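All protein chains but one are shown in place.
Chain IDs A, B and C follow the sequence of writing; residue 1 opens each chain.
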Amino acid sequence: MEIKEKLGWSVNEMAQNVARDIQDGAYVNLGIGMPELVAGFIPEGREVIYHTENGLLGMGAVAVPGTEDPELVNAGKKYVTAIPGAAYFHHADSFAMIRGGHIDICVLGAYQVSEEGDLANWSTGVVDAIPAVGGAMDLVAGVETIFVITKHCTKNGDPKIVKKCTYPLTGKNVVSSIYSDLAIIDVIDKRLVVRELAPGVSFEILQQQTGATLHKSKLSE
Amino acid sequence: MEIKEKLGWSVNEMAQNVARDIQDGAYVNLGIGMPELVAGFIPEGREVIYHTENGLLGMGAVAVPGTEDPELVNAGKKYVTAIPGAAYFHHADSFAMIRGGHIDICVLGAYQVSEEGDLANWSTGVVDAIPAVGGAMDLVAGVETIFVITKHCTKNGDPKIVKKCTYPLTGKNVVSSIYSDLAIIDVIDKRLVVRELAPGVSFEILQQQTGATLHKSKLSE
Amino acid sequence: MINKIVSNTAEAVADIFDGATIMISGFGEAGSPVELIHALVDQGARNLTVVSNNAGSGHVGLAALIENRQVGKIICSFPRTSISVVFPELYRNGEIELELVPQGTLAERIRAGGSGIPAFYTRTSVNTQLAENKELRSFNNKEYVLEKAIVADFALVKCHEADKYGNLIYNKTARNFGPVMCMAAKTTIVQARKIIEVGEIDPECVVTPGIFVHRVVEISNPADESKLVAEERRYPWK
Partner (left out) sequence: MINKIVSNTAEAVADIFDGATIMISGFGEAGSPVELIHALVDQGARNLTVVSNNAGSGHVGLAALIENRQVGKIICSFPRTSISVVFPELYRNGEIELELVPQGTLAERIRAGGSGIPAFYTRTSVNTQLAENKELRSFNNKEYVLEKAIVADFALVKCHEADKYGNLIYNKTARNFGPVMCMAAKTTIVQARKIIEVGEIDPECVVTPGIFVHRVVEISNPADESKLVAEERRYPWK
């Protein structure tokens, strides 16, 4: 356990890995939680416009304490700001942007990702839980490029990258790339191709932590 | 012919008859041509809001010469004005108002109206004609109350109110009332019920000028 | 002459009947018409179907309406928040029915309802539990699910400013479901922070044209739901 905890990337490094893959001029939707960190790591010289599905294009930073406006929130209901050049719109228009394929990239968390790029991130399927889906299914159905940022394993050490999701699906064949603490993995033709290994992580260690067959790319060989 | 031309209501009186049946606070769409006259005859004390399907709620009077704005037109491409409290919107929103049943009354012209309230007003069916439909089919499908304002007969003396339309339909069972130069006729349960006769017009004369069976109402007896 | 202003919230919601379907605007507290909802708690109509993105927080607003056992069913995308206690309890006890709808599908079903579109197709939820028992169909070799319009008897909506014609503008992300709900209800009841003169809103900037609005009531200092929740307030006020 000692060793395992020191292996791999920190959460900030994971966010940085995602940010590196967001091109200049992209329209991006960031999911609640870890994905929100990505905005802090966009490389210098790139301009990215953030969409929040509750009706704002051009979301800025989190509001400075004391300036919060309860009517200016993001999808996680956090108090945020708007940049110059922002636009407000209603929910149907906002999801037209999503469903119509206008958002370039969406960064989401995951309970599980399958080797075919299926994503489960809305329900653990526990019988007594209150089901809640929000915009997750709309995002994975409508946005061309879905980046998943996630710890490679659960707190119990169970793999989150699996042959087949056991949790209820958010969408099928939707994930483009997985950014975990141990590796960056692309889903290519329904196969998991390791693009980059975190420092100190070998392909074999990674495979041990993964519930599906991994493939080497030229870069990870 | 002499007698026939002097019988009945003038075009302005026809428009007045329609206007009398538009309640205070109504949202109204007026078709191109004769229907446009109706706005001039709304009784004192009533406020009516005009919708033009090219994206304006709160259309005002025709623009005074010299003040025309080519970007402020009505559905007939006439230069118009907007009242205080008007709103502009795009075409999909405009037809959501129509299709969604939010317009109270639409006043249209007609080539033919059938005894069941079918309306033909978009195409004479002539083979060589350029087909053009505009918003006519949307209006009759979406607006609950369709008033038709029309001469009772064509210039050739053919009845325009007929058993069955021979021209291509704009919509089936859509007309609520017909305001002609000879009478006001309501379509009630797929029957033509004469509500009011123009001065000098008897029920028998009216029936002669009509291609479908008319029924008397208490008022026209 | 047109004047949609009513003098108070009690009058605004007086005719809401048992069994009615009610749309309630808001995304969390942003745009939630707390004062209109409280008037509906006072009014007491029961067995309501509520269409709203969330299911309320603490014991005020929509949560109070649910806690008062006035809601038989809720159609929403996200009934769970860190401070929602009322809905989860009733749901677990089988005392309230839930129709869970993806957020974009919910918004579009409401827009469809207001636009005379009885049904449409979407990719959202294909291959998931939420598409079970729904009709699928292929267009251009992709599968889509058929979704049906939602309409309501009443909508309760919060906006920023309104005029007596019912023209509305909203404030920032409090706009959210307001405009589409205004379109989809037989009777749309709006609480505005300020009632202004006709003509004060630039016709280019009207968000909801008055044709979609039936009643407007001014609530100049609407409650901050999150503050009420933090203070553990309950409606009806003790």
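The criterion applied here is as follows: a contact is a pair of C-beta atoms (placed from the backbone, for glycine too) under 8 Å apart; a residue touches a chain by one contact, two chains touch by 3 or more.
Everything quoted here is computed from the prediction, not taken from an experiment.
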*asked:* Please identify which residue in B:25, B:55, B:84 or B:159 touches the non-displayed chain.
replied: B:55
*Who touches the missing chain here, C:12, C:96, C:112 or C:217?*
C:112
*Check each of A:22, A:38 or A:97 against the chain that is not shown and name the one that touches it.*
A:97
*From the list B:65, B:131 or B:199, which touches the chain that is not on show?*
B:131
*Which residue, B:73, B:162, B:184 or B:205, contacts the hidden chain when the whole complex is considered?*
B:73
*Tell me where the left-out chain touches chain B, residue by residue.*
52-56, 69-74, 77, 82, 88-92, 94-96, 98-99, 123, 128, 130-138, 141-142, 168-172
*Contacts of chain C with the missing chain: which residues?*
108, 112, 115-123, 139-140, 142, 144, 148, 169-172, 202-205, 207
*Considering the entire assembly, which residues of chain A contact the chain that has been omitted?*
24-25, 27, 45-47, 49, 51, 57-58, 82, 84-89, 95-103, 141-142
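As a convention for this text, only the chains that are shown with their structure count from here on.
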_Interchain centroid distance [CA atoms averaged], chain A/chain C, Å_ = 29
_Geometric centre distance via CA averages, chain B-chain A, whole Å_ = 56
*Residues of chain C touching at least two other chains*: 111
